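Below: one structure, written as structure tokens.
Not every chain is included here, but those present sit where they belong.
Letters A, B, C and D mark the chains as written, and numbering starts fresh at 1 in each.
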Amino acid sequence: MQYNSDMTTSSDLALLCEQIAILKLLPRSGWLQRGIALPESIAAHSYGVATLALAVAGLFPELDRGRILALALVHDVGEALLTDLPLTAQNLLGEGVKHEAERRAAEAVLSRLPNGADLVGLWAEYRAGATQEARLIKALDRIELLAQALAYEQAGNRNLAEFWRRWDAGWDEFPQLGELAAELHARR
Amino acid sequence: MQYNSDMTTSSDLALLCEQIAILKLLPRSGWLQRGIALPESIAAHSYGVATLALAVAGLFPELDRGRILALALVHDVGEALLTDLPLTAQNLLGEGVKHEAERRAAEAVLSRLPNGADLVGLWAEYRAGATQEARLIKALDRIELLAQALAYEQAGNRNLAEFWRRWDAGWDEFPQLGELAAELHARR
Amino acid sequence: MQYNSDMTTSSDLALLCEQIAILKLLPRSGWLQRGIALPESIAAHSYGVATLALAVAGLFPELDRGRILALALVHDVGEALLTDLPLTAQNLLGEGVKHEAERRAAEAVLSRLPNGADLVGLWAEYRAGATQEARLIKALDRIELLAQALAYEQAGNRNLAEFWRRWDAGWDEFPQLGELAAELHARR
Amino acid sequence: MQYNSDMTTSSDLALLCEQIAILKLLPRSGWLQRGIALPESIAAHSYGVATLALAVAGLFPELDRGRILALALVHDVGEALLTDLPLTAQNLLGEGVKHEAERRAAEAVLSRLPNGADLVGLWAEYRAGATQEARLIKALDRIELLAQALAYEQAGNRNLAEFWRRWDAGWDEFPQLGELAAELHARR
């Protein structure tokens, strides 16, 4: 195939390496807005979601573990280009606009990679919550946020109450994660 | 006047204080995308633009200095809510969308302050480049970027060439700033 | 005029750019003394004072807004050379010595800029509290300190009580700022 | 099953959350030894390996993508307890000792999780390079190191030559990754 000659592939992969390096530096900006001076990077957060996904996969033997992990890894990859837009920014942009920009970002990062169309498809599956695997990653994205909020509270921050608002709602599809949320909440 | 009873004002000003504290922590994200691990904040950049504006005001005695300074201080204030969107994000969002979100952000931060309508008007003047004062601040926003790029290059970074692309174009209205850009470029 | 030929001006302005870059990195050292590992820069603080000045200018229509903003921007500019001397250092140096060094520092940074004599005059006006505008900036310097102390307390710090000592005294000339101080105090 | 009653699981998963938060803060210490003041975390590195694994999986259709991703995510997870031991530390400890400690660390983190035995098995597979999937992750661990070294060199660091020593050897099993290494090397 012409398109993915090895030279092209190496160049595209090197570009991905650059974007990974950027995701290691870009902060999750909601934490900055609450006074955390040196917050986790987007890369670190995505690692957290993916590692939790691996850990809970054993609770959901009916789900495809490889698919779960792939979804976790692609879910924020476009933020290398778009940066992490906190809720205040999402409200200003409007949901439709934000979703469209995220779609473009994910495509820009993923589409030229080997099996790029497949990876873009995974991202779209995540976005749409089209499968149980995708919805699991969305739930774990929430869990990871609560876990990190807890860690920052234990490090002293007193600004994070809003992250816990309605922490106990929305776990119908994955009650085990609701129990984990409760466990995290109990440790505050 | 009902609207700005003192209690309301204090509460609105305290909210501004929160947003200022956020602007001290939010990074200028373009630097992060080029490997600068602990870049300047939006607040620090805005300070740079405003201080340069004060310094060059003496070169432009026909311009209104107070207006210049006010424009410099409002120009990025909405980023407390929107965060700093780097060029890659602007390209994904589209210029119209970004401008509209910035307008909403500036209004959200400024409109409830004392003389809020006036401050929102200043922001709109800046955005539109409607006056020579506004265009001066846009030019200084560029100068400040070049000056900080120079500082980061002297601190070692080798990733910043694109900030200097066409550094010498676009100074027709303020040739003195073109000379300053040349001086900065000569120091690389 | 010979002195400010454009070449000289560009060189002087480039030097100011260097000093601005320094002010973005130099910390407000009192925070470090209280255990805040990555505190705001002097540039960020000055931005806070200037932005508050813009916001409260609407409360004081009898004052010259342009003058207020200029005073805010020059008030700490000499710290690029002198650094931020915390109270413990001021006590060791003695007030006279500190004031004299600050005067020299402001002159060193400002005097060669376009309209430099005017800028040095603004700094002296601030230092002396010679006008109501100057005293307003002194009051806002205090407000900004309280606001940032509040932000650090919400981020967890428990070392900042002394910043609040006599928070409610000294607002006679600007009672609206006393109300703002009360509002900030109430949010602790 | 008694062992993994939900309560136990939640508690074990909350402990994993703590360890993930630690991995976000623990640095890759080799960078610190070369003067990089604020280096990537272990979590960020692992994210890089896993994301690269997802990207290159398309080049190796004969390999099990889910397995590859799981191996990437477990490969450094024990460092939450052991920390990242740089080469100088490995030399002092001796390889056998280090391997044994890493095995214990991985077991401590993984064994109590749902399907813990399976996860420990994945780690052992990685350690032993027992499968082509495991060897791919070892190769990607090298690639990720080179890519990050390149990023730090572009940010200015001049201390990283030794990371590139013999960069072109050892890619026999995955020549496509050798080409990627060459591409990264060419960008220095």
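Before moving on, here are some points about what is shown:
Here is the rule we go by: contacts are C-beta pairs under 8 Å (C-beta built on N, C-alpha and C of every residue); 3 or more make two chains touch, one makes a residue touch a chain.
This one's a predicted model, so the numbers in the text were calculated from it and none came from an experiment.
Taken over the full complex in this file rather than the chains on view, the one protein sequence occurs as 6 copies, with 4 of them shown.
Keep this in mind: only the chains that are shown with their structure count from here on.
The minimal number of chain-to-chain contact steps leading from chain A to chain C is 1. Between chain B and chain C, the centres computed from C-alpha atoms are 19 Å apart. Inter-chain spacing, taken between the CA centroids of chain B and chain D, is 41 Å. Centroids of chain C and chain D (each the mean of its C-alpha atoms) stand 47 Å apart. Contact with two or more other chains is made by residues 151 of chain C. Taken as a contact graph, the chains fit none of the simple arrangements: neither line, ring, star nor complete graph.
Here, these are the chain pairs in contact: A-B, A-C, A-D, B-C, B-D. Chain B meets chain D in the complex at residues 34-38, 155-159. Listed in rising order, the residues of chain D touching chain A in the complex are 6-7, 9-11, 13-14, 16-18, 20-21, 23-24, 40-41, 43-44, 46-48, 50-52, 54-59, 64-67, 69-70, 73-74, 77, 113-116, 118-119, 143-144, 147-148, 150-151, 176, 179-180, 182-184, 187. In the complex of the two chains, the chain C residues touching chain A come out as 37-38, 151-157.
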